[in-house]
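Only a single protein chain was left out; the remaining protein chains are all shown in position.
Then we have chain A:
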Amino acid sequence: MNDLYIDENLIEIDLNLNNKEEIIKKLSNILETAGLVKETYQSAVLKREKEFPTALETESIGFAIPHTDPQYVNKAAVAVARLKNTVNFISMENYEKNIAVKLVFLLAITDPSKQVKVLQKLIKLMQNKEIVNTILRADNQKKLSEILKNNF
């Protein structure tokens, strides 16, 4: 998955924010500053998250994968937040249900067929307890980005 840009500068460790909109804004600002997404990306993601929420829960962890359409994206990338405290995101499956989310992967995808592969990898990763634990224990951005690079 060499064409998905993963970088320590796109990672927040123990981000101390308490609602999902702020988290999405924080991460999309990072992508925008890096020139990876267009100005319109942030509002598009926020809108889509409201319409089609993205939280999932595996046996290992609660996580969310906010994303939007390729037209808002310059270069395929993922910004990641490991949250200090879990924050409620709405479940992909049941819009009445909150999931306590610890990891947020904000996806910027340019090609829908690649998006599928990225999602598939990410979901597999989140089902793997060992890898999830290494992500939760990584002490800094660099380590976390290495774990992701090695597994994508």
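Throughout what follows, contacts are C-beta pairs under 8 Å (C-beta built on N, C-alpha and C of every residue); 3 or more make two chains touch, one makes a residue touch a chain; residues count from 1.
We adopt the following convention: contacts and distances are computed from a predicted model.
K.L.:
Quick one: the chain not pictured, UniProt calls it what, "Cytochrome c oxidase subunit 2", "Branched-chain amino acid ABC transporter permease", "Beta-ketoacyl-[acyl-carrier-protein] synthase family protein" or "PTS system, galactitol-specific IIB component"?
P.N.:
"PTS system, galactitol-specific IIB component"
K.L.:
If the hidden chain were put back, which of A:71, A:94, A:133 or A:150 would touch it?
P.N.:
For the chain that is not drawn, the touching residue is A:94.
K.L.:
Quickly run down the residues of chain A that touch the omitted chain.
P.N.:
Chain A touches the chain not shown through residues 48, 51-52, 56-59, 67, 69, 92-96, 112, 115-116, 119-120, 123, 127.
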